[in-house]
Every structure is written in structure tokens, then in C-alpha cells.
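Every protein chain but one is kept in place in this view of the complex.
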Amino acid sequence: MSFEAISARRRHLLSFLTLVLLLGASLSMQYLLEQRSQGRIAKLEQLRLLPRGEILRPALLGYHQLGADLLWLRVVQVLGDRVVRDKDYDWLYHALDVITTVDPKYVYAYEAGGIVLAELASRVDLSNRLLEKGLAPNPASWQIPFRLGFNHFFHLGDHSRAAEYMAQAARIPGPFPIGPPHYTARLASRLYVQGKNPEVALEFLEAMLEQTTDELVREKLQRRIRRVSLERDLQMLERQILQYADSKGKRPASLMELVSARLLPGIPSEPYGGDYLYDSKTGKVMSSTHDERMGVYVPADSLATRGDIE
Amino acid sequence: MRILSIAVNTFRENLREKLLYNLLFFALLMIGSSILLSRITLGDYHRLILDLGLASINLFGVLIAIFVGIGLVSKEVDRKTIYTIVSKPIPRYEFLLGKYCGLVITLFANTIVMVVGLLIVLQVMDVPITSLVFKSLALIFLELMVITAVAVLFSTFTSATLSAIFTLAVYMIGHLSGDLKEFSKKLDEVSQMVVNAIYYTLPNLERFNLKGHVIHHLDFGMADMALTLAYGLTYAAFLLLLASIVFQRRDFQ
Partner (left out) sequence: MEHSDSILKTAGLRKTFKVGFWGRSVTALEGLDLDVRQGEVFGFLGPNGAGKTTTIKMLMGLIYPTSGQAWLFGRPIGDQESKARLGFLPESPYFYDYLTGLEFLQFYGHLFGLRGVALGKRIDELLELVGMSHARHLQLRKFSKGMLQRVGIAQALINDPELVVLDEPMSGLDPVGRKEIRDLILRLKESGKTIFFSSHILHDAELLCDRVAIILKGRQVACGRVSELIDEGVAHSVEVVIDGLGPEELARLRQMADRVIVQGSQVLVVLPSRQQVGSVLELIRGARATLVSLTPQKGSLEDLFIREVKNKQPELREAV
């Protein structure tokens, strides 16, 4: 054995050097592998590669909550990147689905996932699918039906379904935040009766704004509030024009005549800083900044569309 | 030659472990049960069978590696069977290497049995067997080799129970360290340094995980494969050398 022949000290030195060498080699290979798999794509792919929840669940040996938490952390990392391509949202939905299968009572994952899918990804379908999945295992949570109600109202314009979900949320007992915010019940009943009324919509939106801390969602809500207030003003102006015509037998020549007839205290300012344009031939009022109306709130029934065009 | 004698003897000793057969039985049961499960699942049952098969082979392989590996050296010391071996002209590292090779042979035999089980199921259920399946199996075996080296390292200086706990911890952290590193980007510098130290010194076992690639038919190139193999083997060599250094200094009391 030549190795044995070397003196003990040299042997120690040699084995120590080899040790360092091997560690260094494995580190650099590890680094190289990392470079080859390119950070972010790898992360998204990992989400995509998650095994199905049904399979993951037994493998977690009872540590479902921990598993769900770790997966949620991963999802949050991907969302943090913000630059997410559209098709990635399918993987996001898959990941959320896995998380909520592993831990079906993870209310926050439903809620936040629902918001992200609807607001960031514009995938109301996926958002609703996720939230609906959470209804049965979490009968005591108001957040999930509340979110669903919002989705149906805000994105789908389905006021009666929205009202149903809001009513469901309103039935959860307890003071806020265990129970729903105080105005939920009133919102639900008003949605039932006058879903198409922009006043109701505004009330709902203001309530939501109060509720939401996420900046992105707040911004969206604020945009929508401006847009709906524009619609409210337009409808209000048109109503007053009709009333003027009823009493005077002719349409006003300008909007100022409504003010002088004491039908209005003044012409409301256009929320986008534009002007209200009045067509005395048709009796219609338009905004100088928006040439389309929000179909949802037109008193006559029409198809619900996403009326937000900016 | 001497290493081989010790390896063969270790293999024979392992074959006497009842635990081994229990684990093997359950692994085959799980692989087989995917046939039943595929009947009640909706949609893509190919995926389910591959999922379950690869996961079983991996999980039970790891269990065997840990629970047989931890006793590998500490049992010899506790039972004092090592006395007559170390007093023979066998350097301690050769003994260690022999034990390690013995367990790797055992694991290989076990993996072969499980793989044959999986291949039969795949064949019966008409699931296409791609080269990716074999790449994934090769890397699963590589992972087992690394885990075994971890178990041997711990088993050179602690009791079987403690080495089981430590090895399981390394196994779990090894799979999570990539995530930990990502998470730590949002933390302060000290935490980042700690996490990075863990990430780079513990084995990154996610590198050996191709199960997702198999399920989703993502390609895994030959260069990646070679690099991963080299990484695994180098890391195992590092662990074994470390184990030898620790073992060399040890008193057998």
C-alpha cells in the first residue's frame, strides 16, 4: 500500500485537500446546473411540475398545512416577479388547486388566489372555479362568498348571482373580521332589487375599496369607481333632461338650462376632467373623454359586458 | 478485493433485514395499486401510473437507504464486530467504503426489483416507456447513493437513532434548499448568508428529481444528465471522504 507508506501528517494534509477539492467541484457543478436551468423559468416550471394534490396529500404524511404553506410561499415568489406570461396563469391555477387540495381549509389561499386570478390574470373563470371549490370545505368563511359575489358583480355583471353570494357571506355570524363587514347584508339586498343601479354599484365599490389593501386591486377599484360615477352622472343628467321635457314640452337647448330650471344644483364635474356633451336632437348626453356607455347600467336590459375601457 | 469482501458480507447481512422486505413489499404494492387507481381516475391515467410508480420507487428507496444505512457502521461498533476487522490489515476507510458499496449493491438489487415491477405495470397498462423514464430512474438511484453516503457519514459518529434523524433532516432540507434560497431573497443579509451556506453545502436533491419531466414530457438533455451524474458522484465522494476522516479519528469504545 503506497498510500500507507506516506507519513501520517502528509496523509492528513492530502485527505483534507481532497475534501476541499471535492466540495469545490460539487459546488461549481451545482452552480453550473443552476445556470443552465435559468432562474425564473425554472420556478414556473416547478409550479407546473407539481404533482396533483390527490397524490401529494398522502405523501405529506399528515403535514398538509406545512406542505400547503411551503407551496404557497413558492407561488408568492412567482407572483412577486409580476412579469408573468398569460399561459403561466394556468400553472398558477394548477398550483393553487394543488395547495387547496392539500389543505382545503386554506382560506387565505382561496381569497388571495381568487383576487390574483381575477384582477391580475383577468381569468375570472379560474378565479371563480377556485373560489367555488373553497365554499364547501369552509362554510364559516365569509371571504370566499364575498369574493365570488364581487367577481359576479364586477367582472361578470351577473347581479342576481352576486346578490346570492353576498347574502351567503352576510349570513356568517360574528363581528368583522370574523364575520363580514357590516354593510354586506344591505349590499346583498340592494343588489337583488336594483342591481343595475350605478348608485348601488358605487356603494359596493366604495365598500370593496375600504376592504382591500392590495395596491393593484385598489387602483383597479378606483378606476372603476371613476368610470361608474361617470355613468351615474350621465344617467342622472339624462333623467333630468327627460323630466325637463315632460314639464316644458321640449328638450333643453343646453345642460345649463337644467340648472336654471332648478332641476340641478350645478353641472357635475366630469371625473376624468373632460366635459359633458349634450345632443339636443336625441336628448343623449356623452362624455368628452369616453364615447361609449357602460351597457350594464343602461336601464333597458342588455348583455352584460365588461364595460371598462380606458 | 478486501473492499469487495466487506461489501459482499454487508450485502448478505442486509439481505437478512426484515425491514428491507417489508419496505419492498409496500413499494410493489403501491406500484401495483396504480392499476386499480387508474380505473377510478378521470382523464390521464398514464400520468397517474408514472407518478405513483416513480414516487414509490423513490420514497421506498430513500427509506431503505436511510434505515439500513444508519445502522451500517454504528451497529458494527456497538456490537463490537468491528474489533476483529480493524485489527486486520484493513485501513478504516476501506472498511467504510466496503460497507457503503455493500449497501449500494443492496439498494441496486431493490431498485431493480421495483423497476421491474413498474415496467410490468407500464407494459400491462400500455403506457409508453420513454427514455426519460430511465433517466429519471438513474437519477433516483443517484439520489439514493447520496442519501446513503449521508447516512454513513452520520453513522460514523452518532447512534443509529440520531443518524436517522439527521439523515431525514438532510433529505428534507436537500429537497427544500432551492426554495429556501428563493425565499431568502426577501430576507436580511445575515439570513441570506445562512441560507446560502446551507444551500451550497448540503446536497441539492431536487437536482435528481426528474419525475415532473417524465409526467410532462419535458426533455432533459444528455449534457444536463452528465452534469447531474457528475455532481451526484462528486458529492457522494465528498461525503465518504469526510466520513473516512471522522471514522479514522474515532475510538471504538
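Just so it is clear, A and B label the chains in written order, and each chain counts residues from 1 on its own.
Everything below uses one rule, namely that a contact is a pair of C-beta atoms (placed from the backbone, for glycine too) under 8 Å apart; a residue touches a chain by one contact, two chains touch by 3 or more.
Every value quoted in this text rests on a predicted model; they were computed, and no experiment measured them.
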| item | value |
| --- | --- |
| Sole contact to the chain not displayed, among B:K18, B:R39 or B:K88 | B:K88 |
| Subunit B residues that touch the omitted chain in the full complex | 1-2, 5-6, 9, 12-13, 16, 79-91, 249, 251-253 |
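Heads up, the rule we're going with is that only the chains that are shown with their structure count from here on.
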| item | value |
| --- | --- |
| Touching residues (chain side subunit B, partner subunit A) in the complex | 48, 51-52, 55, 59, 91, 176, 179, 182-183, 186, 200-201, 204, 207, 211-213, 215-216, 218, 223-224, 227-228, 230-231, 234-235, 237-238, 241-242, 244-245 |
| Complex interface listing, subunit A residues touching subunit B | 1, 3-4, 15-16, 18-19, 22-23, 25-27, 29-30, 32-33, 36, 43, 45-46, 48-52, 55, 59, 70, 73-74, 77, 80 |
